[in-house]
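All protein chains but one are shown at their positions in the complex.
Take a look at subunit A:
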C-alpha cells in the first residue's frame, strides 16, 4: 500500500509533514517569475538540479505568456477593434500558456515529485504568488 504513488492515494492516505512556499522573484519587475533558490526542507527529498530545472521551465513558460511582442500587440489591437467582445469566443494567449503550464505541472508531479512524496501546486491556485510544495510523510522509512 505504500507502493501506490497515485496522487489520489497520496492525498487521502499520506499525512502532510510540511509545506514549502517558493516565493516570487521580482528582480526583473512585475513579470511572473519564481525564485530558483533550493529550499533546505527539500534537501533530503529531491535533487537540486531537478528542482531548479522545474522552476526554470515554469519561469520560461510564464515569460512566454507575458511576452510583449508582435503577437500580443496584434491580439490587443484586434480585441480593441471588436470592443473586446472577441474574448467571449476566443481564448487569450495567456490562457493558452496557462493550460500548458497546468499540463507541465501534472506531468512533473506524476513523473518526478509524487514518487518522492512531494506535490507541486499550480501557482494559479495561489494567485500566482507562490509555488506550494507539499511534503508528505515518508512512510517508506517505517516507524
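Basically, a residue touches a chain if its C-beta (ideal position, glycine included) is under 8 Å from a C-beta of that chain, and two chains touch if they have at least 3 such contacts; residues count from 1.
Note that in this section contacts and distances are computed from a predicted model.
Asks: I notice the complex is incomplete. Of the names "Acyl carrier protein", "Calcium-binding protein CML50", "Palmitoyltransferase" or "Enhancer of polycomb-like protein", which is the UniProt protein name for the chain that's not shown?
Replies: Answer from the UniProt record of the missing subunit chain: "Palmitoyltransferase".
Asks: So which of A:65, A:105 or A:119 would be touching the chain we can't see?
Replies: Counting the whole complex, the residue in contact with the absent chain is A:65.
Asks: May I ask you to list the residues on subunit A that touch the chain which is not drawn?
Replies: 19-21, 24, 26-30, 65-68, 72-73, 75-77, 79-80, 83-85, 87, 92-95, 98, 124-130, 132
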